[in-house]
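Below, a portion of the complex is reproduced, with chain positions unchanged.
Just so it is clear, A and B label the chains in written order, and each chain counts residues from 1 on its own.
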């Protein structure tokens, strides 16, 4: 059946939304405004009935895999179960329909929540300064680098180099560049950890920040962390922790305790999201005491309420504007509050002990998969990992022309989302698997079974996979060479 | 434990397969003893759904919302009506629990929505190309400036006006601080228009950033400013209001190069400021510097039309430090909401919404004109937002009074004026003419009865200061 575009469903004169009659005197726009300001006609949007719209978008939704429908072991993305209570509570009008320019006196409930959440982020990270303004992980990275830059600027320092690991997420160097830094790459050693010699060689009096992912994108916790901590700080630089992999270490170890001076969280990953098809996320950052004054604001603070009538109003909560030294804003308004509210509910649901169990089960699941997968796929970095691991299809590629991409495509036919492939760059034909703690052993077993079967299947079957999806192997090259980025009436395109 | 799956039997079998005695053994082998946390995290204890729902419901009830109060607040976030169909679609797990469409075969839903969103944005703006969304309006404005600087190597000057949203300028300052660029904020004229900006454009100017209608609700001479910029070889960036395009000319039809907007007003809840939707469209020639995700059309191996993420060579996961931006997420769920919203609106619905805003705003101005205490500031007509001066110079008291009577009556502009708590530097301040003023937004949702109530509450408020 054809998947038509909205624009192809449109018929002139059809309508969904309508307003009632005006209950105030009507105003003719052309009387009020200069004709040069007015459009000759309304924008050429499609014209649809409400039933059109619902069936169209409900139909499209069924073409997605999602956590609610499929196991989604996408490495580095922490596709865990998204609790339904989070959605319900975050949709209460008192959270959902609150205007960002409201006065703090009418926001005591929300500010209390945000205040407590700041405290929880600080406790989990071991870093006391918190800003919840950044809108996503990469935005948090960038913001933290702005903070570092402001710090060095105030120090009168000319440190302008950021070191990133070769296994790091691509956002690390991109953020560093946007924050005005030069970047240098630190190599991984054969264990997949930071090559200390290379780090030493690159650390100098120009180094501002070493950006570290720990556990790293290979799913390995860097056991040299104490040494890294010493080296970087002795060189006068700061350590930034990419918090993408926090799901491995909640309550087990804290970035602030192992040397990080700044970090960001991905609440849409670690604190159950949801991911929303690629967004929204949030990117709250935590920093050490001496960096707190550079944070963007506002920050939530509290004072004792002298007129308290009970527990409920024991404190007054305030939006405190950032200090003079603040880097300013990185987005409008407070931050991605909707995402933060969900993180708060998640953290309250588990509590401190529970959170440690989350990481324990995430680690257990990944190691269990690893213990099975290693029998038929190479796993270059050993048989222990934290919350994810990276296998390599190099051998299969040589022996059977079976690439990481082929595996990813074929596993879709078995009813699983694909693992992350070709990342991190330090592993050839990488297949990066992150099961998370919210999958059953039955599901993990079924996934391993499917993965194994694929390694035994015929080449042709696999090279043409997936077979069960509506489309298969789209032509990315043509898409990029001759981009079609919008529907056009004139193009005379037809659904197929 | 809450959402965990493994039973004790499961754990035992899994450990056996791993060849470990315990989970601690696995962890301790990797995380050195010296950095391990030796205590439990100091968080509130675990809380069950019933108890937490009850507690959170009480907490939520302690906030004044656009449901519990009548809301006349704007300033970049608006209480527009959201049809139930938008929530129905966005609450489907297939949308909100999926991730970035890395595997196109099992993401055609999200990819087609992104492609439809991009098309709708081009239809809305009259510009050739749109990305699949950015974080919010404010950061999108800055991304547009960065894009302009990158397009125009050698030109370092960014020109804007003091009636562009103060927070948007605040973001711009933060970003430009770290790179080699100069920000010039040109004062608006006495009626709050940015025409003087035209004189500041020179051959060092990379771009001109204006907002239309601007922060104080006035229209700008966009076409003239864009023409002047073009003559100097600079790009014009317009911050627009999507709802205004039900009546106003589209950015692309006025010579604008890059149009950005806060997309909250297209079916997204107020949510205390986020998550929101950064809309960005530009002329087709600029596409390879466009930040953010882009979905494009192609065919699959059987020749079927389909959609993929494309032009990824602009992006950080391929280009790393050479990427056009570090942005690797997009606001798909909010873009979905905007897509559904615009599908329901259609041209007629958008026009009707703009017309209702215009009429109700005009009516609100009239209602307030009945009191000597208030003066409407600015000479132009309003789409949905205008500034009111409190001649009694007690804006904070006035608005607190209104809130106590169930009305969120406007945004106090004092803190944004020079010396105010939100104007830490001159480049982000409003002109001092907006001291003792508040900003009022009237959407199509406000009934006549609500506007009358708003007027009554304001007019009857006690004046603590005198003129």
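Basically, contacts are C-beta pairs under 8 Å (C-beta built on N, C-alpha and C of every residue); 3 or more make two chains touch, one makes a residue touch a chain.
Owing to the predicted nature of the structure, the values given are computational and were not obtained by experimental measurement.
Written as a formula over the displayed labels, the whole complex reads A x2, B x2.
Following the convention adopted for this analysis, only the chains that are shown with their structure count from here on.
Between chain A and chain B, the centres computed from C-alpha atoms are 19 Å apart.
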